[in-house]
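Report on one structure; see the data block that follows.
Only a single protein chain was left out; the remaining protein chains are all shown in position.
For reference, chains read A, B, C and D in written order, and residue numbers begin at 1 within each chain.
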Amino acid sequence: MRDLIIRVISRFMIPFIQVYGAYIVLYGHLSPGGGFAGGTVIASSIILYILAYGLLSEEKRIPEHFTRVVESAGALFYVFVGLLGVLLGTRFLGNSVAGFPLGIPGRLSSGGTIFLLTFAIGMKVASTMITLFSHLIDEEREEG
Amino acid sequence: MFDFVRLADNAFYGMAIILFLTGFWIMLSHANLIKKIIGMNIMESAIFLFFVAIGYIKGGSAPILGREGVTYINPLPSALILTGIVVSVSVTAFALALVVKLYQHYGTVNVDEITQIRRGEA
Amino acid sequence: MSEHVAPLIVVLPLATAYSILLFCPKYWRYAQRASLICTGLLVVLTCILAMQVNVRGSVIYHFGNWSPPWGIEFLIDRISAFFLVMVSAISFVVILFANGLLYKEIKERVLGQYYALFLILLASLLGIASSNDLFNVFVFLEISSVSAAALVAVNGNKLALEASVKYLVLSTLGSGSLLLAIANIYMVTGYLNLTFIAEALPQAYALYPLNVLATLGLFVVGLTVKSALYPMHIWLPDAHGSAPTSSSAVLSALVVKVYIIVFLKLIFRVFTLEFVSQVPLQFVLLLMSALAILLGSLLAIRQTDIKKMLAYSTVAQIGYIFMGVGLLTYNGLLGAVLHILNHAIMKAMLFLSAGLLIKLTGKRDIRSLAGVGRIYPLPMIAFSLGSLAMVGIPPLNGFISKWYLSLGALEAGLPIYVLVILVSSFLNGLYYLPIVISAFFGQSTEPTYKPLPIPIGASIALICLCIATIFFGLFSGIPTQYLDPALENWFQL
Amino acid sequence: MTLLQLLLLLFLLICALMAGRIKDLISSVIIFAAYSLTMALLWQQLNAPDVAITEAAMGAGVTTLLLFAAISRTERME
Partner (left out) sequence: MKNLLGFVTLVFIGLLLLLVIQEMPVFGDPTNPVHNEVSQRYIEQTVEETGVLNAVTAIITDYRGFDTLGEITVLLTAIAGLLAVLRS
């Protein structure tokens, strides 16, 4: 695994994979894709890094508390957006009825809460997948 | 008893059912827990295939809207299956964690051997 | 603002669980308090909901303001509201109990996760009972099975891990079957909302009869696997017997019941009584439940581990509930729904007191409980009260549900099932009463020792459950009157 | 149904059967990844690109990696 070729190629590939993942997340409402697929693609780039460079030393790892915060904060953000619908006088998870601007269909900033939610899901799924993988492959990772 | 023309029309459904049963069979017949988990995944994606096939329309196109004069397929099954895939990945991850932990305790991931070890201890 | 109570009962525990995972996986004392406050609030909220249902009829909530066939709908009728109050009240009691004892049972560094998982499980139970959308129900079912399996495995001993794997594998089979059933019913009706499916079903049955029958079969298989009706019960005794005390209590008392609520909704609201009485479902259900009652009790007699015995007793009691459903009569169903409540109270009480005794004496064996009643009177009194209620001694709540079940069996013209209930009450007595008698009058094999203090939360929890047992035995009219309009509607009386 | 779809379905069945039969778990997981990818192709054929992307990333990607991770910490042969 810790071959030079793999390291060089993966170092070359990882940015492209990440850009692709970000594209899938950000353009999820305009083209096929969305938070779940894009988040997984972003996570897979990090997993590729872990695989190519071996299990990283402590200071090079993505800190444990960072992924934990992103996971839970993503979920809390989803609930928060849902509650915004209630606070704005309609129902839980209301979008256009709650008065979020829908924008022009086809633009990146269209869709009211959908764009925000997709982004939150993408971040959350990416960190979730990294956590799942690194905990399954590694013996003990204490929280930082 | 069987109307083969109709069955050939519905080959997607038929194959989904056969794959479902294959996955089910792998889950039942193998004592190895990782094999069971693979069987579980095969079974679930077979159901997802079934679900997606329900929403298909001949000559339809993907539900990326905003084009004129196009028949779109039913987007609802796709959306449901997205949820389903994520659920099945989560279940798999958790089951694998349990398997890894079981291996640390028993030194095997085979259910039959685990049962034997337990009998021996009792 | 009062209309938003319906989503809040699911969102509040979820948000609390996320916050626990975000802020304090390590500082579990905060997690303890947060979950106690959260479940306490839930009791209040569900009571408000139940009152709203009582005054105005079913509470309906459309998420995102999308009306039903397009969006997700919560529909809380009397049965759901009854179940919601029960779930939140019992989990409040269990959390109260756990706060005093749990940190002795499982490692400290997973306690934060434990409380989060508990709240997620609670949210999923509330969601399953209130949701009127089949796929939404499926998502919550998956949450409930993953979190329940995690709650079993969390104390990290070998048996619990193995039981958890078994539970997860079998419940995945159950969910697979359920998802196939949902696909089938969506295919022939085109809806996922239960109300709309119910409307479209007669026409669908005329066009695709085999599909509808297969759907019913798959639903029955999936839900009976998940709620551990007899031939599919194999995962239950291990899982409930080896889990930490508070998990066992909540799994036995609440989790297996919620699938029965889904089953009731499907049978009586979607497929309707008329259709169900044409297919041989009644025969299958009654046969399986009679086997469950008798064999569950017989297997319970053979156990020496007290928690395992209670788990087998749950198998038998699930049989009672399914029997009440399978009789397809008004009184039978009333008995089944009452038994959901009564068994939840009794089994929570039994598991909690047994867990407390195990913790205090350090022994799991039934025979080692001799003389314990004189050392630790409170948990043993709770245990005895639960046992007597299980056997069906008249002033206690277990008697009431058995009474209605027997009435239902007579109403259905199947007196043989009255006999089954009587025999199983006898069998219940056979394995519960010796423990009680030897605990109070038996001679302790151990030299007398200084009793350990009982945590105050645990005492309060047990006293609450004792009072509930007696209360619902004496005033069974309260739940009966609350449920009556819903059941009458289903049976079109 | 086109010939391609039929071939993909048959390939799916072969993959499922082989994943069950092979004793080496690593090979079994690789075959499972092939199964998932074929499934993704089939969903693309059924005009469900969202599901196809998600399955390719989740089913063929992450599930396989998680299975490998678990096998690396347990035993390889059945």
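Worth pointing out:
Just so it is clear, a residue touches a chain if its C-beta (ideal position, glycine included) is under 8 Å from a C-beta of that chain, and two chains touch if they have at least 3 such contacts.
Keep in mind the model is a prediction, meaning the values are calculated, not measured.
In terms of the touch definition stated at the top, the absent chain reaches A, B, C, D within the entire complex. Checked against the full complex, the candidates B:Ile47, B:Val100 or B:Ile114 give a single residue touching the omitted chain, namely B:Val100. Contact with the undisplayed chain is limited, among C:Thr16, C:Ser91 or C:Thr189, to C:Thr189. Although one chain is not displayed, its contacts with chain C can still be listed: residues 11, 14, 17-18, 21, 25, 63-64, 66, 69-72, 106-107, 109-110, 113-114, 116-117, 120, 123-124, 127, 135-136, 139-140, 142-143, 146-147, 149-150, 153-156, 161, 164, 184, 186-191, 200, 204, 208-211, 214.
Touch with the hidden chain on the side of chain B covers residues 1-3, 6-7, 9-14, 17-18, 21, 24-25, 28-29, 53-58, 60, 63-66, 71-72, 74-80, 82-83, 86-87, 89-91, 93-94, 97-98, 100-101. Contacts to the hidden chain, counted on chain D, fall at residues 1, 48, 50-51.
We take it that only the chains that are shown with their structure count from here on.
Within chain A, the positions touching two or more other chains are listed as 32, 34, 36, 132, 136. Multi-chain contact residues of chain C, defined as those touching 2 or more other chains: none present.
Residues 62, 64, 66, 82, 85-86, 93, 96-97, 100 of chain B are the ones that touch chain A when the two sit in their complex.
Of all residues in chain C, only 4, 7, 11, 14-15, 18-19, 21-22, 25-26, 61-65 touch chain A in the complex they form.
By the touch criterion stated above, chain B contacts chain D in their complex at residues 11-12, 15, 18-19, 22-23, 25-26, 29-30, 32, 34-35, 37-39, 41-42, 45-46, 48-49, 52-53, 55-56, 60-64, 73, 77-79, 81-82, 85-86, 89, 92-93, 96, 99-100, 103, 108-110.
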